[in-house]
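Excluded from the complex is one protein chain; the other protein chains are retained at their positions.
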Amino acid sequence: MPASSTRVRVRYAETDQMGVVYHGHYFVWFEIGRVELLRQSGFDYKQMELADGCHIVVVEAACRYRSPARYDDELLVETRVAAVRQSALKSAYRILRLEPGADSAPKLLAEGETTHVVVDGQMTRALLPEKYLAALRG
Amino acid sequence: MPASSTRVRVRYAETDQMGVVYHGHYFVWFEIGRVELLRQSGFDYKQMELADGCHIVVVEAACRYRSPARYDDELLVETRVAAVRQSALKSAYRILRLEPGADSAPKLLAEGETTHVVVDGQMTRALLPEKYLAALRG
Amino acid sequence: MPASSTRVRVRYAETDQMGVVYHGHYFVWFEIGRVELLRQSGFDYKQMELADGCHIVVVEAACRYRSPARYDDELLVETRVAAVRQSALKSAYRILRLEPGADSAPKLLAEGETTHVVVDGQMTRALLPEKYLAALRG
Partner (left out) sequence: MPASSTRVRVRYAETDQMGVVYHGHYFVWFEIGRVELLRQSGFDYKQMELADGCHIVVVEAACRYRSPARYDDELLVETRVAAVRQSALKSAYRILRLEPGADSAPKLLAEGETTHVVVDGQMTRALLPEKYLAALRG
């Protein structure tokens, strides 16, 4: 199954008064990972919405937080396709912090999953066009 | 000119690691004030977008921050129409904190302005329908 | 076990280009519900952080989306304590849309849960002070 890895840097706006990233923002990073996985699988989510009128909407999302992300941290968003059918898609994610020392392994901060269904512009259930399905099956 | 006042409570998600509200969120409160001013003037921004295909987009926004808003503060968003033409609209805002003591005046936290133009669904300049214009002129 | 219900109105800033609320924002509504449940149980999360140096951090969060929330919808956030121990707390949520007709039942849009642990200012595991524990046990 396809997998991808992309980097994000924690923004000041993403922190809260505990001094760590607000937990809701991890789902935005998951979305960034998902879009990059699609891009690396050879298709463009923007074009899929525009050209095929096809949207992938979230029906379930979960995150388990191990250790907090902090302002200016450089993070790795690892994404993989966990399951794919013509009408639904499941992705799994890991958020890791890149440690400054060159020989330190990245530290796992959070793990999560999202489940998606395919809909058209009227939010009616639809099927993923075959070309995307093939790409996601890797 | 019409004016309105509405209340918001500061959300944890709106704070940053300085322990105060992140400055970008004030513009969201301005938008809440603007929508409530429209509602109190007798029209519904949601319907205006849906039924008339008319959108009010921001072309300029500014805020001056006097004193920080903090988590769980109860705020007053005061909004007034500062200028209105058929193709453009200017609003002015004040954000005040309601002080716990019954006899304390609310404390001014920030002031700002936004300027808007009217566009259709294709983002082309349009004119505000007459019924809305009349309401906004008060 | 204590339960509470509070209202939020969907902000324009919370929508995305699908024309519905971005899925990450539901976790902000869960947090609003949680804070209101605490308030209705007789304590103030802000004071708990300030006076007792006690923070409730999220270690797990999940949401299942049934039907999309849209701009300007009036929502009901129903929150209940699902489990409480001195070092951990689990809450459950339902997001419902208030339907315009007076005799329509609110429509269920989403359900979720969050699990929390108690930490001090240095993010070290701590115990919930007894007074809060009693309130949360109802």
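Some points to look at:
The letters A, B and C name the chains in turn, as written, and every chain counts its residues from 1.
Rule of thumb we're sticking to: a residue touches a chain if its C-beta (ideal position, glycine included) is under 8 Å from a C-beta of that chain, and two chains touch if they have at least 3 such contacts.
What you see is a predicted model, and the numbers here were worked out from it, not measured in a lab.
Here the missing chain is touched by one residue of A:V35, A:V59 or A:A134, and it is A:V35. Although one chain is not displayed, chain A still touches it through residues 11-13, 28, 31-32, 35, 44-46, 71-72. Mapped onto chain C, the footprint of the missing chain covers residues 12-13, 15-20, 22, 24, 71.
On the side of chain B, the interface with the absent chain consists of residues 17-18, 20, 23-25, 27-28, 31, 49, 55, 57-65, 68, 123, using the contact rule stated above.
Convention: only the chains that are shown with their structure count from here on.
Chain contact topology: the protein chains form a complete graph, every chain touching every other one. Because chain B and chain C share one sequence, their contact can be compared position by position; here over half of the interface residue numbers appear on both sides. Put simply, the chain nearest the middle, going by average C-alpha positions, is C.
Multi-chain contact residues of chain B (touching two or more other chains): 12-13, 71.
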